[in-house]
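My structure is below; once you've seen it, I'll send some questions.
Only a single protein chain was left out; the remaining protein chains are all shown in position.
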Amino acid sequence: MRQIRTDLAMESAGAAGGGSLPGVSVSEWEAGGVTMTEVKITTEEGASLLGKPTGLYLTMESRGVRRRDLEARKSVSALLGEELARLLPEENGGPVLVVGLGNRTVTPDSLGPLTVDRTLVTRHLFDAQPDLAARGMTPVCAVAPGVLGVTGVETSEMVRAVAEAVKPRAVIAVDSLAARAVSRVASTVQLTDTGVRPGSGVGNHRMALTGETLGAPVLAVGVPTVIYAATIARDAFGMLSGGEDTPEREQALDEMAKELLSGALGEMIVTPREVDDLVADAAAMLAGGINRALHPGLSEQDILTMMS
Amino acid sequence: MRQIRTDLAMESAGAAGGGSLPGVSVSEWEAGGVTMTEVKITTEEGASLLGKPTGLYLTMESRGVRRRDLEARKSVSALLGEELARLLPEENGGPVLVVGLGNRTVTPDSLGPLTVDRTLVTRHLFDAQPDLAARGMTPVCAVAPGVLGVTGVETSEMVRAVAEAVKPRAVIAVDSLAARAVSRVASTVQLTDTGVRPGSGVGNHRMALTGETLGAPVLAVGVPTVIYAATIARDAFGMLSGGEDTPEREQALDEMAKELLSGALGEMIVTPREVDDLVADAAAMLAGGINRALHPGLSEQDILTMMS
Amino acid sequence: MRQIRTDLAMESAGAAGGGSLPGVSVSEWEAGGVTMTEVKITTEEGASLLGKPTGLYLTMESRGVRRRDLEARKSVSALLGEELARLLPEENGGPVLVVGLGNRTVTPDSLGPLTVDRTLVTRHLFDAQPDLAARGMTPVCAVAPGVLGVTGVETSEMVRAVAEAVKPRAVIAVDSLAARAVSRVASTVQLTDTGVRPGSGVGNHRMALTGETLGAPVLAVGVPTVIYAATIARDAFGMLSGGEDTPEREQALDEMAKELLSGALGEMIVTPREVDDLVADAAAMLAGGINRALHPGLSEQDILTMMS
Partner (left out) sequence: MRQIRTDLAMESAGAAGGGSLPGVSVSEWEAGGVTMTEVKITTEEGASLLGKPTGLYLTMESRGVRRRDLEARKSVSALLGEELARLLPEENGGPVLVVGLGNRTVTPDSLGPLTVDRTLVTRHLFDAQPDLAARGMTPVCAVAPGVLGVTGVETSEMVRAVAEAVKPRAVIAVDSLAARAVSRVASTVQLTDTGVRPGSGVGNHRMALTGETLGAPVLAVGVPTVIYAATIARDAFGMLSGGEDTPEREQALDEMAKELLSGALGEMIVTPREVDDLVADAAAMLAGGINRALHPGLSEQDILTMMS
């Protein structure tokens, strides 16, 4: 079965036929103006159908975020904080390691590093003030390991080295994603307990970041910042050709898109004109959720004060 | 007659039927590995056919620039310097004013401000060292006036105010452009003696910068950093529908593209993934040409030393 | 009489003998944890004694700001907003022009440009929505004109050109200052109705920005980001030599400091190690006060939303 190229499980599920797939359950609800979609892939068959590993994928979607509405961003941030807190493993004495994937100097790929910049780091304070845990804080460390072309070290190799050194209780990996639908760019947060898989992200990670490779559960958080240029081409084909959406037609469209994109166009990304601002917004929104989940004892004001 | 949306006169000419148009002459040659295309629009009929004012449009194209080849960039920089020097009006005691159009914080729109950062500014040195002219230097001032949404002042209003204050002999306006062909993004420089017209550029200028508005000849220099998303859609349509390229067919494709792009897609840009690096390259290349044209008495080494 | 080198009138007054000087009145009070000092120079004799033009100088001082306390910054921001609103001239249809002086790429001199980045610009919205005034908003434009060495245009020349174009009701000029006392660096805001005078600021302006030169009242706002290296030397001399603080002794110390600083040391600045963060804090604090003064009808939330 055809798999469209997207980092969002909800889009894969939608394209593959929605909730009626074997080994896949999809549910959707509203919460504070945010549309939540939960995709659970429970069997290997479901994983194969969606091209994604088994596990939980939670998507929070809000058009207001794309329009840069502050309240909308706060709502998503709060929801992300709640869901992250729910998914974090039991306290075991180890810190939570926040990893910002991607390349700081490539704007649509810079979400991870920018989020790390806004994450409240506290691990180094716990030695001198062991009562911080009692005050509702978690020891947190945060790194932006850079990308292979810049450091000469595979991102996963770098994260594994840091994880071995700090023995984290959990890893939160933040990354720029690619979506299928234009409307989801910069308006959607995906949270998954399946880690980061090879080939995903704007920067195309070559190796997995998972519980197996890092020795601690990996929660991955991301926001789509680009769509594939092929998307536009396929939508154009689809619109022009009309007709029913059969697998044969889909395949024909895919092949045409592939041909169209085999040249220079294939290296292009499609992104909102104001991507610099939208990535900064998204980083603040994700960091807000992460900070709330990890430090429930601190008010937003406390966090701002400690960050500055 | 249909006009495609591009800031490159050579693309407008190509789409309209090339060199056989009334009031339009097109010639092309090679120089140092760079393809030069000269479009001259000599009559109002030609201007109307191409949707661009009468005047000279010179395009320098090199695939090596897009591949970030240093030699290719130097070749284009040298050619740009020669052509600029040829187009500059006679020395009249006034400075040359370099204007960097666009928004520094929107990467694909930041070419102008980044070029200004690399331009050797000398006007303030001439008072104390009047012999600089004899040493092959020109008094140069350079500003990046910002965009309306950021300053509350129309760009052209700001440039006009500065021009009134410094009474320039000529204005060189640098801007990010939009192209029609993917292959021309970040590989092509356009130099024109027609100034900057409303609606052009990535940031869509609302008012003209011309000899009439500024009181001095305006040379405009730009590099395409984006293509319109509509381009991909139209190419997809064209590919799928096959058939001859008749005006009727073109119009039909345009209308379909328009419909496709009426939603969220219309706000998207298509740009190379490494646009941050490519814009920085292009800014250095343009500034190199500008510095050579304005200070023929200085070696590259001298300029580097004075810039640092 | 000896004049110490400082951009803060309160320091000049303190060094010259405080409130007992002819033509100078000094008063001090507390407001919301902030120490307010008002220096009024009412005669030319007072101006000569303090080395500053006649007018009002209001200083807001809070140690918490230097410690990066968020509440302290909010208190100062609120007070600045009130005082600015009080000093602004009557509404006359013209916009308020906010000018960020200094060099964006020299950290201690970047306060002005960074403040402009955070100022809510609205002038361009009033054409389409003339009811904004009724909703408690002011038309605002904002520019960071750069410095002479970077643009080749004298800062005052540039500001004058913009002022001629937009005909402002008032100008608010923001600049980095130099202080005498270490404790005032990054902890103090000075607001004055006397404009910006030659030789002041970290970047040493060469020409005045005043009501006379700009055709509209000029309110100047600044925060000290550096002290002069001579300060430390003089304090060291004073400490070592002990004895009473006579004019003769002061002069002797000044001369020694001058000699000590005649070499490479004279080019050095003394600044807090975390100056990058402190300047960013100060820019947000000043912009907060400016935004409140100019848009009393908007909540902090509204301003954040419109800025993003």
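So that you can tell them apart, the chains are marked A, B and C in the order they are listed, and the count of residues begins at 1 in each.
Rule of thumb we're sticking to: a residue touches a chain if its C-beta (ideal position, glycine included) is under 8 Å from a C-beta of that chain, and two chains touch if they have at least 3 such contacts.
Owing to the predicted nature of the structure, the values given are computational and were not obtained by experimental measurement.
J.: Among C:Thr119, C:Thr271 or C:Asn291, which residue is in contact with the omitted chain in the full complex?
T.: Answering carefully, the residue with contact to the hidden chain is C:Thr271.
J.: Write down which of A:Leu58, A:Leu101 or A:Val143 is the residue touching the left-out chain.
T.: If we include the chain that is not displayed, A:Val143 is the one touching it.
J.: Would you mind spotting which of C:Val182, C:Met207 or C:Met307 touches the chain that isn't drawn?
T.: The missing chain is touched by C:Val182.
J.: If you put the missing chain back, which residues of subunit B would it touch?
T.: Touch with the absent chain occurs at residues 68-71, 277, 281, 301, 304-305, 308.
J.: Residues of subunit C in contact with the chain that isn't shown?
T.: So the residues of subunit C touching the missing chain come out as 105-109, 182-183, 185, 202, 227, 229, 232-237, 239-241, 256-257, 259-260, 263-265, 267-277.
J.: Tell me where the left-out chain touches subunit A, residue by residue.
T.: With respect to the unshown chain, the touching residues of subunit A are 95, 121-124, 139-144, 146, 148-154, 157-158, 160-162, 164-166.
Note that only the chains that are shown with their structure count from here on.
J.: At the subunit A/subunit C interface, shared numbers over all numbers used: above half (same) or below half (different)?
T.: Mostly the same residues.
J.: Can you compute the centre-to-centre distance for subunit B and subunit C, using the mean CA position of each chain? Integer Å is fine.
T.: Roughly 39 Å separates the two chain centres.
J.: Where in subunit C do residues touch two or more of the other chains?
T.: In subunit C, no residue touches two or more other chains.
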